[in-house]
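A short write-up of the structure that comes next.
All protein chains but one are shown at their positions in the complex.
Chain naming follows the written order as A and B, and within any one chain the residues start at number 1.
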Amino acid sequence: MKYLLAAAALLILSGCSSIGVQPWERDVLARPEMSLDANALDAAIDDHIYFSKEASSGGRGFGGGGCGCN
Amino acid sequence: MHTSIHRLALLMLLLSSTVLGGSAVAADPLELSQNRGKLVLVDFWASWCAPCRHSFPWLNEMQAKYGDRGLVVIGVNVDRDHKLAEQFLRDVPARFKIVYDPSGSLAQNYDVPGMPTSFVFGTDGKLLGKHIGFQQGSRAERETELQKLLPPVQPN
Partner (left out) sequence: MNDDANFNAALAAATCALLGASVPVHAADEEAQRWSFDTSLLYYGESDSRVQDISAAVAAQRDFGDDRKLSLNLTADTLTGASASGATSLDRAQTFTSPSGKATYSTSAGKVPLDDTFKDTRFALNGSWTQPLARLYTVSGGLGFSTEYDYTHLGANASLARDFNKRNTTLSFGVAYSQDDIKPVGGAPVPLSQMLDVGDLRNKRNDDTKNVLDLLFGVTQVVGRNTVVRVNYSYSDSSGYLNDPYKLLSVVDPITGDTIGRVAAGGQGPNGVYLYENRPDSRTKQGIYAEMKHAFGAPVLQLSYRFMTDDWGIDSSTLETRLRWPVGADNFIEPQLRYYTQSEADFYRSSLVAGQRLPQYASADFRLGKFDAVTVGVKFGHRTTSGNEWSARLEYYQQSGDVPGDQIIDRQAGREQYPDLNAVIAQFGYRFGL
């Protein structure tokens, strides 16, 4: 699985310069509901509930996406 | 193909022809001659660009302070929906010229690397500087940079 992941990451990085949008085309991505952390409090609450009822937890995480400003 | 002077000329053409509503009008010679010999700051902005809310007060200040010394600030809006740009301008007024580029062709032409981006063109039309993003902390530094590029104050 580790090799599959490394390959996927490399593939994404190498093919990335052609995937994506121009900086001035991020109007939809800038909408708050399109942020990957749009409902972070809900997500934290859900994870706390599932952490105490199930064996698996975590896996979500960081930023990116959004308006891409600054 | 796209030299700085050609870009500036294209911008002037679009500036003079892209009035509110976007109807094509023949180039206005008065506009062109007005901007020759000036330091032109072209700022690409959008209603959805949060740092632009902070950049506008600074751009207003620069235009007010150095307009007499030959600074012209032009804001190029890349919103697809004109109403959003209007709403933004109601919240954050602009005291400089606004040009509308809803199709993004001007942004494409200038290969805008990020939002917002400011290009500074000298009195001869050459590209003198580029700033990606807007940081409150770098305002003083950018103002000093502009001061150095402006035509010297003519003693009268």
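Going forward, contacts are C-beta pairs under 8 Å (C-beta built on N, C-alpha and C of every residue); 3 or more make two chains touch, one makes a residue touch a chain.
Bear in mind that the values here come from a model prediction, so they are computed numbers and not experimental data.
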Footprint left on subunit B by the chain that the document does not show: 47-48, 50-51, 53-54, 84, 87-88, 91, 113-114, 132-133, 135-137
Those residues of subunit A which, in the complete complex, touch the missing chain: 1, 5, 8-9, 12-13, 16-17, 19-23, 25-37, 40-45, 47-70
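The working rule: only the chains that are shown with their structure count from here on.
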CA centroid of subunit A to CA centroid of subunit B, Å: 34
In the complex, subunit B residues that touch subunit A: 44, 46, 48-52, 78-81, 84, 104, 107-108, 112-117, 133-135
Contacting residues of subunit A [partner subunit B, same complex]: 22-27, 30-31, 67-70
